[in-house]
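Note that this complex is displayed minus one protein chain, with the remaining chains in position.
Then we have chain A:
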Amino acid sequence: MIFSTLEHILTHISFSVVSIVISTHLITLLVNEILGFHDLSKNGMIISFFCITGLLITRWILSGHLPFSDLYESLIFLSWGFSIFHIVFCFKKHKNDLSAIIAPSVIFTQGFATSGVLIEIHQSAILVPALQSHWLMMHVSMMIFGYAALLCGSLLSVGILVITFGEVIQILGKSNNLYFLNESFSFVEIQYMNRNERNNVLQKTFFSSSRNYYRSQFIQQLDRWSYRIISLGFLFLTIGILSGAVWANEAWGSYWNWDPKETWTFITWTIFAIYLHTRKNTKFESVNSSIAASLGFLIIWICYLGINLLGIGLHSYGSFTSN
């Protein structure tokens, strides 16, 4: 009894803290930059991380098994994964740039999980016999960490696409500015020179294109961040898929059944492999790969939620209709 009230309290605390963090980001974006807010958002995310951790641990103790058995728990785990990534990158880079993307992700996943849509699955359920295995820990945790990382990375890529195409439209509108450039470098090409070359090129141009320079720097940063996070997510996804296959062989007799969930996970893996390979061709690496990653974003959601909602196949214990 204590545990379930504790669970409720923790859920509400983390939810409110994250919403405060998002509001501060919005205020920073729209109104004015108030310096105290950086610390506030950082501490806020840390508090919500601890809250979600506490939430998961209480569910674990309450139900006696790891909190992986159904959609609600895996969504909470997903938001935990997001906050872990945020903490790691926050401390490594001493910057809060990613918080603007991760914090809304945390709140949306947690909000969806906590909302009335899934209200009947809130009670922790028992594990069916097929799920009573040690592989559960490794497979599900790796998959969800992989999804969290890939979602972060693909959101960054969507950001790149938004900025790039917004700029292109703007440049087309103000095309007379381009005549001031001594050499006709297209906007897209500017991004792919390395730092020294870019310095040389842009020193020859007029001040009006310095905004382009900062924007291209920002896009380059986003691009590199996106690449690194997606590589990490790809690694987790690979391990998750393979451990799932080995588990399936132990439990059901065959390591690959072309189950809808398995197939869609493989499709996700293929899309992100396409992402990694489009970066080899350095001519349009950032734009092409961002398109691939944005597609990947949609596919992850189909794979994770769509299949579960349909309730078909061997993974049907994650769905609504199975109850």
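Worth pointing out:
Here is the rule we use: contacts are C-beta pairs under 8 Å (C-beta built on N, C-alpha and C of every residue); 3 or more make two chains touch, one makes a residue touch a chain; residues count from 1.
Criterion: contacts and distances are computed from a predicted model.
Think of the chain that is not pictured: of "Hamartin isoform X2", "Molecular chaperone MKKS", "Dolichyl-phosphate-mannose--protein mannosyltransferase" or "ResB-like domain-containing protein", UniProt labels it "ResB-like domain-containing protein". Touch with the hidden chain on the side of chain A covers residues 92-93, 126, 128-130, 132-133, 135, 194-196, 221, 224-225, 227-228, 231-232, 234-235, 238-239, 242, 245-246, 249-256, 258, 260, 263-264, 266-267, 270-271, 273-274, 277-278, 280-281, 316, 322.
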